[in-house]
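One protein chain omitted, others in place.
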Amino acid sequence: MSNTTFDWIASLIKAVIIFVVLLQLVPVLIWLERKVVARMQQRIGPNRVGPFGLLQPLADAVKLMAKENIIPTGVDKLVYYLAPVISIVPALAAFAVVPFGEPIHVAGRVVYLQVAHVNIGILYVLALSSLAVYGITLAGWSSNNKYSLLGGLRASAQMISYEIPVGLTVVAVVLLAGSLDLLDIVNQQVKQGIWNIGPQFIGFLLFVVASNAELNRAPFDMAEAESELVAGFHTEYTGFRFAMFFMGEYVNMVTTSALATVMYLGGWHGFGPDVWYLNLIWFILKIFAFIIFYMWVRASWPRIRYDQLMGFGWKVMIPAALLNLAATAVVIVVAKERATLWLTAVNIALFVVFLAVLRLVNSRQLEQHRQVVPQPDAVRG
Amino acid sequence: MQKEETRKIFEDARLKFGEDVAFSDRPAEEGSIVVQPSRIKEFSRWLRDDLKFDFYSEVGGADFMFQNPRYSLTYTLFSTKERKHIHYKVLLDEDEPRVDTISDVYAGANWHEREIFDMFGITFDGHPDLRRLLMPDYWRGHPLRKDYDIGGESVQFSANFADVTPQTLPAPPDEEVFLGWDRLETQPSSYTQLLDSGAELEDAGEGRMIINMGPQHPSTHGVLRLLVELDGENVITTLPDIGYLHTGIEKTAESLNFNQALTLTDRMDYLSPLGNNLAFSLSTERLLGITIPRRAQVLRVILAELTRIQSHLVWLATHGLDLGAMSAFFYCFRERDQILDLFETASGVRMMTSYICPGGLREDIPPEFMPMLQSFMDIFQSRVDEYEVLLTKNPIWLERTQGVGKISVEDALSYGVSGPSLRASGIDWDMRKVEPYSGYEEYDFDVPVGSHGDVYDRYLCRVEEMRQSHRIIAQAIKKLEPGPVGADERRVLSPHKIEIGNSMESLIHHFLLTTIGFTAPPGEGHVPTETGRGLLSFYMIGDGSPKPYRMRARTPSFSNLQALPLMMQGGLVADAVATIGSIDIVLGEIDR
Partner (left out) sequence: MNPYLPILFMLIIATAFAVGALSLAMFIGRPKGGNERKLAPYECGIEPVVGEVRERFPVKFYLVAMLFILFDIEVIFLYPWAVVFRQLQVFGLIEMGIFLAILLLGYMYVWRVGALEWQ
C-alpha cells in the first residue's frame, strides 16, 4: 500500500468516525442537558423512553422527522431551505482539525489523531465557527416574520461582537505557543510545565464568557429569547429543519469546549500513564466538564438584556482582551525564560483585583437600591 | 362610621353644590352622594383638589330597568392622606344616557368608562378614545343591560379551523360597523391611531416598527395583546388590547344564586381564588348584614394569606422565567404545590376552591390540615431565602430590573394602580391596614414599601410580603380556637349533615337553600379587600331575590394593566417583558 492510499483511507475513516461521534453526541448532550438542568431544578427530567430516559432524544428525532413539512407563506424558499444546512455543515466541519491525542503509529506510519492536521488549525476553527452566524441571519431574514428578523439580526450582531474578544484571547495563547497548530499548542503547554489556564487565566475566563455568547447560550441567548421574540430566528421552522439548528448549536458547543480544552486545559493530557486511550478519556472528560458548566450557567442565571449584552461585549470584553494580550506580550519580552511563572502570578493578581471590582460594582448596585422598608405601625400613626 | 364620613362630606358638598347633590343610604354602612350628571366633572375635581381624594378606585355601572332614572354609575375614590373612601353616584335617564367623562380628572377612569360604554351603552362626553373594551368592535347591543337578549348569539365550535366561516356568523347589522368575521381584523381605531402617530415619524426618517405581542405570546401572561410601536428597540407607544378572555362573569352572576355566583369568583383571578371568595363573601355579608364567628374569621385570614403567598409564588416563578431565570420557576412551584395540597385538604379542590362562602366557611378544616400547615410554615422562610439567593443580588437581575418600568406615586394613584405595584412607588397603602376586615387589625405585620417604583422594588415588595404573610399566619395559628365556622344564620347556611339526617325540617331547609338559595334584601354592599394583586372589591346589589341583581367586580389587575403604557414608555422591548411580569396581571380578572 502506498503512502497516499494509506493517508486517503485513514483520513476517510477518521472523518467518518468523527462525524458519527459528533452526531451521536448531540442526543447524548440533549439528554444530559435535560437531566442536569432537571436535577438542578429539583425535577427528574426525562425518564419514560428507555432506561433513564436515554432514548428520549431519539424519540424526539423520530417525531421531528415525521412532522408535517410546513413552509409558511411569503418565505424566501431557497434561503429558507438553505439556512439550516448552512448552520450545521460548518459546525460539523469545524471539528476536523481538533486533535484528540498524540499522533500514533500504525503499521509503521504516523497517524494523527485528528481528521486533518493543518498548521493553521486554530484559524480554521475560528473561521468555521463564525460561519454559524450566516445560518441564523439567513433563517431570520427568509422567514417573513418580524420576530425572526429581529431575532436573526440580534443574533448576528451579537455573534460578530463576541467574535472579536474570542479572537483576541486566542492571539494571547498563540503568543505563548508561537504556532497556530493546535497540536503544537497542546505540546507547548506540556513543555512549559503548566497548562495555559495558569498563565492565561484571565484569557481563559474571557474565552469562556465570549464563547458562551457566541454560542447563543443562556444568559446570552438573545436570538431565541423565547419570552420576547417568541422563538427568535427559528420561529417559523418546524420538523427536521428546526432540529438542524438545534444540532448545529450542540455540535458548536462540543467544538468550542474542545477548543477550550486544547487551548487552556492541556488537551488530552491528564494524570496517569500516557497512552492514547487514556488520553482520549481525559479529553472527553474535559470537554464534558465545559459542557456541564455551560448547562449550570443556563440553569442559574437570568437572561441579560440586549443593549447590556452589546455594551458588555464592546466596552468590557474587548478592552479586557486587548489588555490581556498586551500584558502577555510585555511579560514574555521582559521575563524571557521565566515568562510562564510571571504570567501566572500576574494573572492571579489580576483575578483577585477583578473579583474585588466585581464585588464593589455589585455592592454599589445594591446600595443605590435600597431594601424595601417595612412600615411599622408606629410610623403609620 | 364610614357613613358618618360620607355624611360630613355631603354636608360640605351641599354648601358648594346646593340641590345638585343628595345623600343616599346605599351601599350599606357606607352611604354615598348622588350627584347631578351635569356636575359630575366639577364634583370629581372638587373631591380631588379640595378634599384630597387622590386614589381613584373605580366607576361601576348598574342598570335598574323599569326605574327612572334607569342607569346608575357608582364612583369610588380613596384618600390616602385621611385613609377613608367615598362613593358617589350619578343616575342617568333611559333614553340617550350620557354623562361627562372624568378620565381627564382621574386617568384610571378611561378604561372603566370604556367598559361601561361597552356594557351599558352609556356615552361619556369628552372621552378621548370611546371604543368597546371587552366585546369585539362589531358586537351588537350592550350585554349588561337587563333587557339584553341572552342566547341570541351563535358561537361556533369546531376543531377544524376551516369550518369557521364568515357565512355562519350572524349577519352584521351594518356593513360599515362590521369590520371582519373574527377579531383578527378588528381594532381599526387602534391601528389607525398607531399608524397616525407613526406617520409623523416616517417623515422624520426614523426606522419605525410595530410589533404585535400577543394574544398568543409566551410572556404576556395570558391572552393579552399589546401593539408596541418601536423606534429601533425603544418603545414609543403601547396599546393594550384586552377582552380575549372575556367570559361574562358579571352577567352570568345575575342568573345564578349567591352560592353559585361564588364559584365564578374562583375563575376570575385563578391564582388567588380564596382571596376572591373572601371579597365576594364580605360584600355579600354586608349586604345581608350578618357577622361571622371568630374561628371562621381566623381561618379566613390563614387561607387568604396562604393564597397571597401562593399567588406571589406564581408571580415570582413566571417573572423569573420571563427574564430567563428558569430555575426560580421550579423552586417556587415546589412550595406552591404544598399550598395547593393544603387547599385540597381543606376544600377538596386545588384551585377553584369556593371554600370561603357568605356566612363563614363551607366546612370546618379537617384534622390533618393543621399539621400540614405547620410543616409548611416550618420550611417556608428558608425557602424564601433560597429564592432570594437566586435573584436578589444577582448582577444580571439587578441590571434587568433596576430603573425599569418606573411609575410615580401620583400617576399610580390616578390610574388606580394598587397592591405591591403601588406600594413599590413609595406609598403605604394596604387595605388590610387602611380598612381592616376579617380581623386584620389584630395581627402584627408590616407593609413593605418601596421607593423607586421600578420593577426591582416591586420584586422586593412582593418577596417581603410573602414573609409578612408568613408572619400573619403564624399569629393566626395561635389565635385559632375551636368553635363554629359558620354564622348562626339559618337563612344563609344549611344545617349540619347530622341534623339533616334526623330532622325533616332541616332537610327541607337544606333543599331550599341548595335549589333556590338565600335571598338578599334590596340594597347594596361593598367591602374593599387586599388580594395579592391589590384592591379587590365586589359591589353587590340585591333586589330581594336569591340572585345578585348586579355583581360588579373592581379588579386590581384591570387598573394595574391600564398604567402599563406609561411604565413602558421609553424602555426597550426586553423591558416590556420585565414590566408586564412585574405588575403581575391575571387576564382572568381583567377580562372577567
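Every chain is named by a letter (A and B) in the order it is written, and numbering of its residues begins at 1.
Heads up, the rule we're going with is that a contact is a pair of C-beta atoms (placed from the backbone, for glycine too) under 8 Å apart; a residue touches a chain by one contact, two chains touch by 3 or more.
None of these values were measured; they are calculated from a predicted model.
Seen in the complete assembly, the chain not on display touches A, B. Only one of A:Leu32, A:Ala59, A:Val171 or A:Leu341 touches the chain withheld from this view, namely A:Val171. In the full complex, chain B makes contact with the omitted chain through residues 161-162, 184-185, 191, 194-195, 207, 209-210, 212-217, 225, 227, 232-234, 572. In the full complex, chain A touches the hidden chain at residues 4, 7-8, 11-12, 14-16, 18-19, 23, 64-74, 81, 84-85, 88-89, 92-93, 95-97, 115-119, 123-124, 141, 143-147, 149-150, 153, 156-157, 160-161, 163-164, 167-168, 171-172, 174-175, 178-180, 230, 235-236, 239-241, 244, 306-307, 310-311, 314-315, 318, 322, 325-326, 329-330, 332-333.
Criterion: only the chains that are shown with their structure count from here on.
Inter-chain spacing, taken between the CA centroids of chain A and chain B, is 47 Å. The residues of chain B lying in touch with chain A in their complex are 209, 211-212, 217-219, 233, 320-327, 329-331, 334, 390-391, 393-400, 402, 424, 428, 433, 444, 446-452, 456-457, 460-461, 464, 468, 572-577. Only residues 40-43, 146-147, 150, 218-219, 221, 225-228, 230, 298-308, 358, 361-362, 365-366, 368-377, 380 of chain A touch chain B when the two sit together in their complex.
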